[in-house]
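Yeah, one chain of the complex is gone here, protein chain that is, but the others are all in their spots.
Let's turn to subunit A:
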Amino acid sequence: MEIVYVYVKKRSEFGKQCNFSDRQAELNIDIPPNPELAEQFVERNPVDTGIQCSTSMSEHEANTERFEMETRGVNHVEGGWPKDVNPLELEQTIRFRKKVEKDENYINAIMQLGSIMEHCIKQNNAIDIYQEYFDDEDAVEVTEEAPSAKTINVFRDPQEIKRPATHLSWHPDGNRKLAVAYSCLDFQRAPEGMSHESYIWDLENPNRPEIALKPSSPLVTLEYNPKDSHVLLGGCYNGQIACWDTRKGSLVAELSTIEFSHRDPVYSTIWLQSKTGTECFSASTDGQVMWWDIRKLSQPTEVVIMDITKKEQLENALGAISLEFESTLPTKFMVGTEQGIVISCNRKAKTSAEKILYTFSGHHGPIYALQRNPFYPKNFLTVGDWTARIWSEDSRESSIMWTKYHMAYLTDGAWSPVRPAVFFTTKMDGTLDIWDFVFKQCDPALSLKDNGCFIACGSQLGTATLLEVSHGLCTLQRNEKNTASSIFERETRREKILEARHREMRLKEKGKVEGRDDDLREEQPAVNLEELVSKAEEEFFDIIFTELKKKEAEAMKSKLVGALSGGLGGPGGSQGA
């Protein structure tokens, strides 16, 4: 029911100001209660209400008054003077002081304090308690721990048919990536369906390779461009050189033409230091070393034939297996051959004949690794047959230092980039040896069974293992550079002396021979290897027979002695035999 109040206003009074006034209350409407409505409701008994019994508390907020802080300085002025003394008057202060000094307390106190004080002063003068001992020595690297290496990661060839890992190359910007080349080097024994792919692994992820490189023929060697980390150079099994750009994908970016490439697998490729950063050279067992420019791989820029007789005959050429190039000596490079000879060559020579400077021979088998010492480039390491040898460029007759003959063939070697006296070698039976010749010269410092701080090691099953070498082997020791260089010098001197003696002896012989037939003698050594062999055999058997005869004679003699001396007890006759 609506309550409505009606009022009337004149139109002319609209908008006028309101005048409020008071008036009495008026009853507008009166609604009495309706008892019938009460039947629509039911009385509820009992009624549940929640109550709480607790102390009633009230909440009140208060804010402390602001605590004001101030920083003040204190200016010291003379104070504490007794009232009768005026601090400004010199006479009064002096008098006061004199009075204090006469005080007995004062005298005793001073005597006592004086003795304590003197003690401390003398202490100060005697020893400087804050003196730094051993200030100028660097933190001593306490390498008491035995050298050790720890396997960090193993990168397995994801292919089903396993292929040996033939070459490894680190990413130039630090140790994040590793490029591994896989190929089967046994002649024509590559199994059917063997994949040609080679991989780039990211060190963090050993499960899957990061990028796969797909050449047309398996890669024997793979190298990152030290200047441009996206570019890789690979040498193929069929003799071609291939170039990849990882930004462009896994297919070959550039490939050299078959006609001008090598005719045997390319065993080694190295990038050169050049302004364009695109030059490289490659070596193969067909006896040629070729220079290339990546931008134009259709033809090599230069070809050198490894013929030591300097006649440029391909037939006489020695197959090249390893290459060495040091950016600090840009005009020289070295080639290790299948025949066990290292050839040192000059790039800038005008004719090919002058390219070959000198040769170092000493190995009995192919030289699988060849590397200059990063600290002393005059010395280099070669690894081949059953030994590893260190050579100095000055002594050409033989190596200055070499390891003993091992039981297994040595397959690869490298210098440590951090320590000049440490190098690593790998053997066919699966051991990785770490040699430290400042520490021990006849045995490796550490031998590791398969499967500069990180080494990556490739194996025959195609797994690449990443090792972390112990601290002691990868930090430069004090004096190590000096020690290593003095060892090198000492050995070089020894070789030189030996060389000089050999030369003298040869000259003497020549002098003797020149009295007789010169020509015949000079040509003979080059010819008739068979004669020499048969001669050697004869001599050998002669020596054996004489030894045997000597022994028999002795046996006879002792028998006679035994028979003569009679029963002296004991088997005197059987001594000689």
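Here is the rule we use: a residue touches a chain if its C-beta (ideal position, glycine included) is under 8 Å from a C-beta of that chain, and two chains touch if they have at least 3 such contacts; residues count from 1.
Here, contacts and distances are computed from a predicted model.
The chain absent from the displayed complex carries the UniProt protein name "Dynein light chain roadblock", chosen from "Response regulatory domain-containing protein", "Dynein light chain roadblock", "Transmembrane channel-like protein" or "Leucine-rich repeat cysteine-containing subtype".
Interface note for the absent chain: among A:131, A:207 or A:331, the touching residue is A:131. Screening A:114, A:158, A:249 or A:417 against the full complex identifies A:114 as the residue touching the chain left out.
Mapped onto subunit A, the interface with the missing chain covers residues 74, 76-81, 96-97, 100-102, 105-107, 109-114, 116-118, 120-122, 124-125, 128, 130-131.
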